[in-house]
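The structure follows.
A single protein chain has been removed from this complex, and every other one stays in its place.
Each chain gets a letter, A and B, in the order it is written, and its residues are counted from 1.
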Amino acid sequence: MTGWAAALFQRDLRLSVRVGGSALVGVLFFLAVVTVIPFGVGPDLNLLARIGPAILWIGALLATLLGLDRLFQADRDDGTLDLMLMAGRPLELVVLIKCAAHWTATGLPLVVAAPLLGIFLNLDPVSMAAVTATLLVGTPALTLIGAIGASLTVSMRRGGLLLAVLVVPLAIPVLIFGVSSADAAIHDPVPFLTPFLVLCALSLIAAVIGPIASATALRFASD
Amino acid sequence: MFQDLSFKLDSGTALVVTGANGIGKSSLLRTLAGLVALVKGEIRLENGDAEKPAHEHAHYFGHQDAIKPALTALENLHFWQSFSSPASGANFSGGATPPMQALETLGIGHTAHLPAAYLSAGQKRRLSLSRLLITPRPVWLMDEPTSALDKASEQQLLGLMNGHLADGGMIVTATHTELALDKIQVLHLEAAEHSDQMLEEELI
Partner (left out) sequence: MSLWDYANPTRFLRLVQIVLPWLIGLCVLFFAVGLYMAFFTAPEDYQQGDTVRIMYIHVPAAWLCMMCYSIMALSSIGTLVWKHPLADVSAKSAAPIGAAFTFMALVTGSLWGKPMWGTYWVWDARLTSVLVLLIMYLGLMTLWRTMDDPIKAGKAAAVLTLVGALNLPVIKFSVDWWNTLHQPASVVRMDGPTIHPDILWPLLVMAIAFSFLFFVIHLMAMRNEIMRRRVRALRMRAASTASLGPAGATQPAE
């Protein structure tokens, strides 16, 4: 099994690095979102420090969602998806591996960039570490849930916006527990570990539901 | 889509599907490829790998090349080599060709390390074709295989197809042009007279 999985992971990673530097665009978008928030709420450093984790999480959510529409569409457009369906590999695993590669190429850079952007938001080291940790375990869930939207909109020319609308309600729990656990680390109404473990659980649940649902949707889309 | 359609193909034989435009030749191939679900009926492959469905014994060579322009020709092939699972058939003796050799066979060995974006349409077509050589599968489903190929490449293609038949493979192809293949059955699709939207078949 490992051979084909590694080949797929490597190919997808290579493609996202070579084509248009999607990782870079995601991080730039993240930066742009974080930059506009202070213009909206004012440059009050105390306020920014308080809502900083939320800003970073919302920025990461938007950046993830906007990068997802090509996840399966590129493969569908050139006929690769048809061949993948015939390749004799479990489609659920194929989806999972594609998500892993996509996350490595686009989600991981966001996590890495988060501490840097935290500086703009006057976050102290503890909250910076907390936000980064929650993003690290939470963004895979966003990618996996987003994969469902990506597979449902795979046949649409301009599915990106619809994808976001479909996926946002499903991503709300991840956002709630991501921000909560980051907040919990800073001013503790609850222990950090409680929401953090729920967040981990959400990621694991998404790793099951996401691939199964998107594989089902992709099979139907090939008709 | 289809009504009363049934045919049987022996190993070492090519089935040429003909018929007017829009009659459903491509749909038939996609159905055989397992990409379109059957409403009724079944597709059976005898003496194949028992635990695999019929379409996992098949290569699909359609209108789209499934080539990533950002990867080199060789990278494209290496991926498909490890990704597609090989399949065997009872009378099928075809083996796997190494990717480099497959490119040489099709006369595009010199492009192996170039990104596929630089390849011409015909070269891309041949690169896509070499995919069928690197993973042995007994059934080839080919939708208009000669499109975008010049005369010389067409001869190459025929050589490959006849080679596949000689190995005991099967080919189902939809085409407008005459193909000089060794052993041919023809399936002519026609619009049904009495019930519209239904297609009936004629086996020769």
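General remarks:
Just so it is clear, a contact is a pair of C-beta atoms (placed from the backbone, for glycine too) under 8 Å apart; a residue touches a chain by one contact, two chains touch by 3 or more.
Being a predicted model, the structure only gives us computed values, none of them experimental.
From the options A:L56, A:A114, A:I148 or A:A182, the residue with contact to the chain not on display is A:I148.
Set against the missing chain, the residues A:L31, A:I58, A:A74 or A:V168 yield one that touches it, A:V168. Residues touching the missing chain, restricted to subunit A, are 148, 152-153, 155-156, 159, 162, 165-166, 168-170, 172-173, 176-177, 180, 189-190, 195, 198, 202, 205, 209, 213, 216-217, 220-221, 223 (touch as defined at the top).
Basically, only the chains that are shown with their structure count from here on.
Once the centre of each chain is set as its mean CA position, subunit A and subunit B turn out to be 38 Å apart.
Against subunit A, the residues of subunit B that register as touching in their complex are 30, 33-37, 52, 55-56, 58-60, 62-68, 70-71, 75, 78-80, 82-85, 87. Listing the residues of subunit A that touch subunit B in their complex gives 3-4, 6-8, 11, 14-15, 18-19, 77-80, 82-89, 222-223.
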